[in-house]
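Encoded as structure tokens, the structure appears first; notes follow it.
One chain of protein is taken out of this complex; the other chains stay put.
Chain IDs A, B, C, D, E, F, G, H, I, J and K follow the sequence of writing; residue 1 opens each chain.
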Amino acid sequence: MAVYKKVQIVGTSGESLEDAIQKAIARASKTLRNLGWFEVKEIRGALAEGRVKEYQVVIEVGFRLEDADSL
Amino acid sequence: MAVYKKVQIVGTSGESLEDAIQKAIARASKTLRNLGWFEVKEIRGALAEGRVKEYQVVIEVGFRLEDADSL
Amino acid sequence: MAVYKKVQIVGTSGESLEDAIQKAIARASKTLRNLGWFEVKEIRGALAEGRVKEYQVVIEVGFRLEDADSL
Amino acid sequence: MAVYKKVQIVGTSGESLEDAIQKAIARASKTLRNLGWFEVKEIRGALAEGRVKEYQVVIEVGFRLEDADSL
Amino acid sequence: MAVYKKVQIVGTSGESLEDAIQKAIARASKTLRNLGWFEVKEIRGALAEGRVKEYQVVIEVGFRLEDADSL
Amino acid sequence: MAVYKKVQIVGTSGESLEDAIQKAIARASKTLRNLGWFEVKEIRGALAEGRVKEYQVVIEVGFRLEDADSL
Amino acid sequence: MAVYKKVQIVGTSGESLEDAIQKAIARASKTLRNLGWFEVKEIRGALAEGRVKEYQVVIEVGFRLEDADSL
Amino acid sequence: MAVYKKVQIVGTSGESLEDAIQKAIARASKTLRNLGWFEVKEIRGALAEGRVKEYQVVIEVGFRLEDADSL
Amino acid sequence: MAVYKKVQIVGTSGESLEDAIQKAIARASKTLRNLGWFEVKEIRGALAEGRVKEYQVVIEVGFRLEDADSL
Amino acid sequence: MAVYKKVQIVGTSGESLEDAIQKAIARASKTLRNLGWFEVKEIRGALAEGRVKEYQVVIEVGFRLEDADSL
Amino acid sequence: MAVYKKVQIVGTSGESLEDAIQKAIARASKTLRNLGWFEVKEIRGALAEGRVKEYQVVIEVGFRLEDADSL
Partner (left out) sequence: MAVYKKVQIVGTSGESLEDAIQKAIARASKTLRNLGWFEVKEIRGALAEGRVKEYQVVIEVGFRLEDADSL
């Protein structure tokens, strides 16, 4: 049966929480295959001039390992 | 004084976290009365083709029990 | 080196999670200077008529203390 | 061997923590049989005029399922 | 999109952790449809005569709600 | 919409948990307005001569901010 | 400087949470000296006939070690 | 009413999680009476040559104190 | 002195929790050297036809870094 | 009996964890009286050029409220 | 295979966190054999005159049980 790996990534966005998540996923998909699911671990952000400058969403991304993948 | 019950529901949406929450609340309101509040317990999602396919938000919904309600 | 303080604030919004966060930050920035970051501690909300009436986002806001600031 | 179910209930009382717990148990026992144990998950309350107006105790109640019980 | 519900069940077994989980799932499947996944929340047990008399595994079972299901 | 602040206070009492909570609330209400709710975060106490000398209940008190309030 | 040890004890009472705590402390003081403080770790209880039969309060008791004490 | 004590023990086994638990309970029962229940706190293990060499299960064992027991 | 790295892997099995752990370890040992220990972080599974179809055990695997290892 | 307040402060230091804690305490003592205890909530830091540039220790500081103190 | 026990000890020091840990270990080694490892559970301290008077580090100490050891 399958074995999966999870890696922890932080997406950032000036727009929204969903955009921060999508940015993290998009980056992960550039070098990882078989992305299956994500889990939000932490939501935080940077402030400037009394406003949210950047949402930072820490996620764990799970993906199925293929035979040739190194860990 | 009032007694409340909490049930755990998972809303899903391809759009946003808020939409996933609203979908869970809308479904709960079909068979439960006196919905009072919700608490987000977990945020996760499914991935496909390097993008978020579905946001999954696990919430607890609290509602006031009426005399005739079974638990 | 700098010393920071963190305070816990609850922003509310009928619109979105981001709007609730922004409302909390905007209010904090009225009387606090040097706001640096925020951390989301809890997401919940009030329900009415089978819909989300109000998102409530509990955040901690961190800011750098100046010499003259009282704690 | 037995299988049990746990449900989450919030008892309230203007008097005491124990009274809030008892109110939740009493309400649960109206429609559930074989109540076995409870676990306190959260203690909170509402305030009015500088005093505790209502203790709110969130408990999980465990009970043994009988063959005919629906979940 | 789908909405899911999670219920908390305790399976018991004198044999093994897996057997306790299977007993809880088997009981849940008698009255719930569309069971999708489970999550182990707690592992404990009763002792007698210096041995494990009963493993008790607390799980949350998730299932997809159909239109006609009451919550 | 409203913005709230939460502060962390420790009430003490030689009598009961409820009394320790009430003492904390009473003290908070002397200088804070619009107290809305409290959450118990920790229960502990001091011992002397083999008895509880003092219950210590750590609570978070939430209150609505008015326009003129400094944080 | 002093070194302390903490042991975990469960007090029970049919009356109240405070009584369960006091019973645990009283029992501990029979064989332990220099009891200093306690921390509540868990509150639960047994049910019978639709009522709380017994409050069970899990506490950690801290005490200062004397030179001759074995651990 | 009864007072209980809980001690933390780590059982190990090359075979299974259940065997590690049983080994811990068997050892505890050699010098403790009235063992009542256990709770799994942590599951880990040692690896060697690309395989699990030893399962390590950290449990808390609860037992009823008799009058003559020292703590 | 040594420096270690921990990676998060999910083993799956239709048979048992131990088999899911062993599958994850076996896969990790294909591309990682010096595996030293594992910690179970989460136990869950997939259901089908009223039975456990697959146990999923999330573990963290720790291994000693050699000089030439990239992180 | 006494009522205490806890505030959350972040001390920083390029030297050590203890120095970061002392810096936070020293700053707090400039405007708060009756400081009684602290609790470490989080340890983190900033990196630069492959070294720790700054330790950041988040602590909660507890102090006894006097009659005239505003919260 | 071996069985281990864990006990909870609080070391104190006016100097440093490491010194508080060492003091707790040194005290434990006076009456316990086969000490194997420790885990830090909590870091706190007492304050006096605007400075740290005493670091208090709560640790769990694990040691291998010998056949003759009572628990």
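Keep in mind that, in the parts below, a contact is a pair of C-beta atoms (placed from the backbone, for glycine too) under 8 Å apart; a residue touches a chain by one contact, two chains touch by 3 or more.
Since we're looking at a predicted model, the values are computed, not measured.
The chain not displayed touches chain K at residues 16-18, 21-22, 25-26, 28-30, 35-40, 61. Hidden from this view is one chain, which touches chain J at 16-17, 42-47, 49-52, 55.
Contact between chain I and the unshown chain involves residues 1-8, 60, 62, 65, 69-71.
The criterion applied here is as follows: only the chains that are shown with their structure count from here on.
Fewest steps needed to get from chain E to chain J, stepping only to touching chains, is 3.
Counted by residue number, the contact pairs of E-I are over half the same as those of A-B, the matching pair from A-B, G-H or B-E. One simple way to say how far apart two chains are is to compare their mean CA positions; for chain A and chain H this gives 38 Å.
Look at where the CA atoms of chain C average out and do the same for chain J: the two points lie 21 Å apart.
Of all residues in chain K, those that touch two or more other chains are 7-8.
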